[in-house]
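With one protein chain held back, the other chains of the complex are shown just where they sit.
Up next, chain A:
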Amino acid sequence: MKLELSRVVQGGCRLGVLKGLGRSGQHSLEVPGCLLYTRCGTVPHLTQDTLHTLTNLPSVTQLTLSTIAEHQEVLEDFKDGFRKFAGLHDTVLYCSLHDPVTPCPAGHITNKTVSVWGSGGRIELTVAKFMALQRTVRPDWYQSMADGETWQSNTSRKRVRKSVDRTLAHLDECLLVHHKTQELQGVAVFGVVEGGDILEERVRSAKETAKRPVAGFCLDGLQTGSMDQALRIQLIAAVTKELPEGKPRLLQGVGRPDEVLACVEAGVDLFESFFPFQVTERGCALCFNFDITPDPERAVLEADEERDTAGETHENGELNLDDQMTSFEINLKDKRYQDDFRPLVEGCGCYCCRNHQRAYLHHLLVTNELLAGVLLMLHNTAHYLAFFGALREALAQDTLDLLKKKVLKEKCGQTKSKE
C-alpha cells in the first residue's frame, strides 16, 4: 500500500489517496476516509443487494477478529479464506482485533495473551493463535495483536507502560511469523500505538512502532469514552509527530462527526465507520448538515430552523457513551414523527430517503419491525459517507473552518412538520 498525499496542512490534516490496496493492488481509498464497518463480513442489517443501493462505498471492509475467532475450525476446514466464505468479491479486507462497538471486559490480558469474546465466551489468543487466525482468514490487511486496556480512568502508569511494551513485543513476534507465512505474503500489517493517557508513553510507543517495518499505524486506547476530547487531540498530535508522513494512521473507536473533524486536524487519516450502526441501533437517523455550498434560499430556511430548535439542544457529553443520542441525529421513535411525511433528510439520495417517510420509519420502530434497521442503516451509512466526502472536499478547497462551523453548531432539525 502506498499513501499519496496531495495536501498537508502544517502538522495537521492530510488529504490524499491510499493506493495499491488488496492482493492485486488495484483498490484505493481516499483519505481522510472510513472503512466499511462489519463484524463478520456483512454490514449490519444489509444484504448484498440492499448494500449496493449505496454509492461510493469504501473499498475496504472491516472484519473483527473477535467475531470470527470462534469459527476458526470451520474456516480451516473451508480452506479458502474468509473472502470466499462470506461471498465478498470486490473489496479489500481489513481485520481488526476488537469490535469498536462491543467493549471487552477488562482484566483478562496477560503478558503473552489478549482475549476476545465470542458467542460462546472468552477466547484467549497468543501471538501464535492470533497469527494462525490471520493465516486462516487471509485478510488483505490486519492490525497486529495489541494490549489496549488502558481506557479505564484509574489505569496506573505502570499498567500503561506494560501495554506499550507488550504491544511492541507482540508486533515483533507477529512480524516474524508473518514473514514465514506463505498465505500472508503481500498482506499489509499495521503496528498499534498505545500509551493510554500518558504523553511520554504515547510518544515512546509511536517512536518505537515507527522503527518496525509496518505499512501503517493504528492508534488505540483513544476511543470515545476513554478520555476527554482535548486530551485525545493533544495525544494524537504528539503521536503523529513521531510517525512517518508517508504511512497512513487509522484511529480506532472514534466516530462521532465532531471528534472526526478534530482528529483529522491532528493528523488522522482513517476511521472505522461503526458510528452509523450505533445510531441505527438506537432507532435514530443522522441528519446533521455538512453542506457548505452557498445557497441563499437554504440560508433563510436554516435561520428559521435555528429559531425553532433553540432550546431543544442536546449537548454531547465528553464521555458520551455509545448508547447516548448525539446532537447529530433525530430519534424517530419520538411521537412527533408519527405523521411527519418528509424523508429523513431532504435531498439525501439514499434508498430510504428516496422511497420512504419519517412516519413509516416511526411505525416500523414502534412495531419492532426488522425493516427499520435496514432502512436506517442505509440512510445513516449514506449520510456518514457523504460527510467524509464533504470533509475531503473542504480540505481540497481550504474551507475546513466553514465545515467545522456548520457541523459543530448543528442541532439536528427538531422542527414540527409543516402542515
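In this section, a contact is a pair of C-beta atoms (placed from the backbone, for glycine too) under 8 Å apart; a residue touches a chain by one contact, two chains touch by 3 or more; residues count from 1.
What we mean here is this: contacts and distances are computed from a predicted model.
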Expected UniProt protein name for the omitted chain (select from "Nuclear RNA export factor 1", "Proteasome subunit alpha type", "Queuine tRNA-ribosyltransferase 1" or "Carbonic anhydrase") would be "Queuine tRNA-ribosyltransferase 1"
Missing-chain contact, candidates A:Ser6, A:Gln26 or A:Thr47, resolves to A:Thr47
For chain A, residues touching the missing partner are 39-47, 49-50, 53, 67-68, 71, 74, 85-86, 119, 338-339, 341, 351, 355-357, 359-360, 362-364, 366-367, 369-371, 373-375
